[in-house]
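Yeah, one chain of the complex is gone here, protein chain that is, but the others are all in their spots.
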Amino acid sequence: MKKYRVVGQDVEKVDGRALVTGQPVFTDDFSLPGMLYGKILRSPYAHALIKEINASEAEKLKGVEAVFTYKNVPRKAYTTAGQGYPEPSPYDSFIFDKKVRFVGDRVAAVFAESLSIAEEALSLIKVEYEELPAILDPEDALKDGAPVIHDEPEIQGAHDPSRNIVSHVDLEIGDVDQALRDSDFVVEGIWETQYAQHCPMEAHIAIAYLDERGKLVIRSSTQVPFHARRILSFLLGIPISKIRVIKPRIGGGFGAKQEVLIEDLVALATLKTKRPARLELTREEEFVSSRTMHPMKVKVRLGADKEGMLKAIEMDILSNTGAYGAHGPTVFFNAGSKTLPLYNKAENVRFTGNVVYTNLPVAGAYRGYGATEGYFALECAIDELARKMGIDPLILRQKNHIRPGETSPIFKKLGEGREGVPQTVESCGLEECIENGRELFEWEKKRSLPREVAPGIYRGYGMAIMMQGSAIPLVDMASATIKMNEDGSFLLLVGATDLGTGSDTILAQIACEEIGIPVKNITVYSSDTDFTPFDKGAYASSTTYLSGEAVRKAARKVKEQILTVAHILLGASGDLVIEDGLVKEVGTGKTLTLEEIGLRSFYMADQRQIQATASHVSEVSPPPFAAHFVEVEVDTRTGKITPILYVAAVDCGVAVNPQLTRGQIIGSIVNGLGFALSEGLVFNTRGMPLNPNFLDYKVLSSLDIPEIEVILVETHEPSGPFGAKSVAEICINGPLPAVANAVYDALGIQLKKAPFTAESVLRLLGKI
Amino acid sequence: MRVQFKLNHKEVSFNVHPGESLFEVLRREGNYEVKGSNCRDGSCGACTVLLDGVPVPSCTILIGRVEGREVETIESLGDMENLHPLQRAFLENGAVQCGYCIPGILLVAKALLDRDPNPSREEIEEELSGNICRCTGYVQQIEAIERAAELLREERK
Partner (left out) sequence: MLKEVVEFYAPRELEEAHGLLLKHYPHAQLVGGGLDLTWRERKEARYLIGLDHLPLKFIKSEEGTLEVGAMVTIRELLENEALENVAPDSLKPALKAIATPLLRGVITVGGSLARAYPWSDLPALFLGLESKIGIFDGKYRVFELREFYEGDFREVLRRALITKVLIPQSKGRYFSYRRFTRTEVDIPLLNQAVSLHFREGKIEHARIFLGARPGFPLELEEIEGLLEGKELSEGVIGEACAMLRESAPVESDFRISKEFRKHLAGVLLEENLREIKGKYESSIQA
């Protein structure tokens, strides 16, 4: 494999120094004179009509500058989902509506001189509700006579709102029923995931102000600054040219900030009052009223022959998108499109299901994006099949998983809420992932040990394999601009949205590798819709792969411009290379500094700005692959599951920065372990969340994590920058099935509903 | 009311509302290095400061309690040019992703290493358990604290 100078190195995070010294880099680390503070009034009912809303007392309160309700804002159906245009999500949301559809839905907003005044004003808004019957179970959404959650005439893009169906798919390749009949072994089951929330440490926050031109500037904690600008323009009826969105450093997003949730309100306040306006969600609002993972019931049926070859896979999903359908169709599609091609030996595949509205919090994009839910079912079913056949589940996987040079019809059939794009898998290190993980984990040795290690204490060993994608092919575009200064330093301007992932660093490394300079010679700016070129934003495992390739292309153009000047200056006819910031003539050893080139270009001859912009759209979405292994301990007296050792072998192509890559892998595994062990919103019978806080929504702490070993299995993806694929999402998919499979291995019980609480373990053991 | 205390080794004095928390006062006075997750119950640790050397979530400390005491934020560790070994180790070990939890975690780590220059991994995990980091999964942070302990021990030699 080709050796790189900058790519593949553990380069220090380019924003790292600012972050470890606590510099004012986040949205809220910034204050403007005269800034107003906003608060949102939320619905106490799961489903109700607002019969009357009277804000006159609130408006009269001293210090209140603006109050918004459905009565004084534009009424336009839109989607909060920050996706490419036209969005595959239904237009079913309004800034404010006469109807509220979940506990925590928007009712009104107040902007005032201080937060306390805004809070007081909220209590002065009089609302009369007419409570409607609510749907609190997705199964009920489809029943005849069920309440209709979206009966507004403006709704667009939902499959059948009158039946609460956002999206519906009925896809079959081959003949699944026949293949199942012909199979020697058939298994089936239903696996269910919970209401999980992203819990970024920084809550959603946005600050709006008018600049000296009267332009609306929005500084926002967003993963999608360009989509946010487009959506705001549409929603508020002001031209794109009058809006600028700035994304500073982001305190985590994980998909929750791939939505436009508060920017519209600060924009309205600033447009109305001409004053800066700030709005930040409380932690409770973050849990209840921002976005969550899609709770799904995933039914899987598998059929295999005597040799252990899969003949049929059927996946049927009921996905709960909550009160609004942001990302509803696409997350559902991904539950199939990112999972089913993994077992491409099965010639008969069926993918069916519905995404339904309920009167519960709104599900959206969450790292993994449906694949997490799909893999929980699929990988548990694979283990079940192996047990039925009496073979090692590792071997069953080896027999059936996709390999380099192979394809799956699913790639074409299932895309982003529509048809996908056919592709052949070029790079695939899954075999090595399984092999290396198996070896480090000591799979066979561990599985031959007695499971009871002390009275009532059992150990179990489980695994799962998985893939994801890299970017959305033929949909999403990324671009980058690189400029050279006269001292030979560079500026990299990207719309790509580093939300803590380290993408600014990765993109700097890619630019520097291509040009031939060290990372210290480049400054990265992300993202500002007025000063950085378009990028779709941070989602769909796109940045390294898609934005990275745009950066590489721009860097190549810049390099060509530099070399053109260098040829003239050196009077050289032969090959020139740039290494460590010096231009060298191959053979003669003559050198030239980039500063000399920069000065000449600016001031002396053939004057010009050395710079280039490049854009990139991918025709494929090459999957990263991974094999996960976990050892758990279960205390059968309390039911508590403790993960002991977690091994993740991951093929993400060339790891541009192995240390940051490892961070993405470990971080997503620990989040996934949270899904498996403890996370989940709990609701009362009126749809009110009971645990919207860190006291009772249990994210894992440093004391809850197992020993985690990461193995990077490097492959070279020909379509990616320097062979890279994506890595940010894939590993969140492993813990649910791997832990469930390990617990089965320990105790012979099948955990089919996440999270796997101690109580659920004891119930399955028949102890309570 | 007026409250006076030492902030990063300097005497400061602010006009405050008696119902404010230390966190609210620090942010209002422009100490943006103190981050907050809006948990409001001290359960996330992002807003941690050292109060007389003890790490506490500043959102749980009423400002009246701070009179005459000593408060340290991440500013007291090191600046961009002169990083504290802990800050260096966090960068070198990939322990920083979004960075929002980092000031709090670094202060917790500093208090730990001040007390015990050679903590076991278990002690580090224990001491870190009041600070939520949603990005890293903690592993590289724990490794970074071990590394910083090494660096600090070498410095003392």
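When the chains are written out, they are named A and B in that same order, and each has its own residue count from 1.
Heads up, the rule we're going with is that a residue touches a chain if its C-beta (ideal position, glycine included) is under 8 Å from a C-beta of that chain, and two chains touch if they have at least 3 such contacts.
Just so you know, these numbers come straight off a predicted model, no measurement behind them.
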item	value
Neighbouring displayed chains - absent chain, whole complex	A, B
Hidden partner chain, touching residue among A:31, A:54, A:691 or A:750	A:691
Candidate in contact with the missing chain, chosen from A:700, A:730 or A:746	A:700
Which residue of A:408, A:526 or A:757 touches the chain not shown here	A:757
Residue in contact with the excluded chain [from A:290, A:481, A:544 or A:678]	A:678
Residue numbers in subunit A that touch the chain omitted from display	115-116, 119-120, 637-638, 677-678, 682, 684, 690-691, 695-696, 698, 700-701, 703-704, 757-759, 762, 767-768
Residues of subunit B in contact with the chain not shown	1, 17-21, 24, 40-43, 45, 48, 51, 54-57, 59-65, 67, 108, 126-131
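Heads up, the rule we're going with is that only the chains that are shown with their structure count from here on.
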item	value
Interchain centroid distance [CA atoms averaged], subunit A/subunit B, Å	29
Subunit B residues touching subunit A - in the complex, by the definition given at the top	30, 32-35, 37-41, 43-44, 46, 73-75, 77-80, 83, 87, 90-94, 96-103, 106, 124-126, 128-142
Subunit B-facing residues of subunit A, complex	10, 12-13, 15-26, 28-31, 198-203, 249-252, 254, 280-283, 286, 499-502, 659-660, 662-663, 666-671, 693-695, 699, 701-703, 705, 708
